[in-house]
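Only a single protein chain was left out; the remaining protein chains are all shown in position.
Showing subunit A:
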Amino acid sequence: MKRLQGIHLFLGALIIGGFVSLFASASPDGLEKVAEEQNFLSQGIAFYKGVMQDYAFPRIADGRLAASFAGIAGTLLVCAVLAGAGRALFRLKSPREDQ
């Protein structure tokens, strides 16, 4: 079998983010549940709500489509942030002959 590359993981991530994540459980996660039980969930303040609140792409009425788009957008964003940071930090250049 052909050797896996980073791009294959990225494609897999797009499928998971765009499709598999639609079947995610909507129940509160561990921390939220504990906060709910011990009555400090209301202490949370969201002074910054993010561009895509609750993993829903803005201005798309259909909930599933919005969630799917948000997953794909987030996957692309993470990839762009990491690749951009790598490029900025370790400027990709071919080795130079002179100093």
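Points worth noting:
We adopt the following convention: a residue touches a chain if its C-beta (ideal position, glycine included) is under 8 Å from a C-beta of that chain, and two chains touch if they have at least 3 such contacts; residues count from 1.
Everything that follows uses one rule, which is that contacts and distances are computed from a predicted model.
Note on the omitted subunit: UniProt lists it as "Cobalamin biosynthesis protein CbiM", one of the names in "Oligopeptide transport system ATP-binding protein", "hydrogenase (acceptor)", "Carbohydrate ABC transporter permease" or "Cobalamin biosynthesis protein CbiM". What subunit A contributes to its contact with the hidden chain is residues 1-10, 12-14, 16-17, 20-21, 23-31, 33-35, 37-38, 40, 43-55, 70-71, 73-79, 81-83, 85-87, 89-99.
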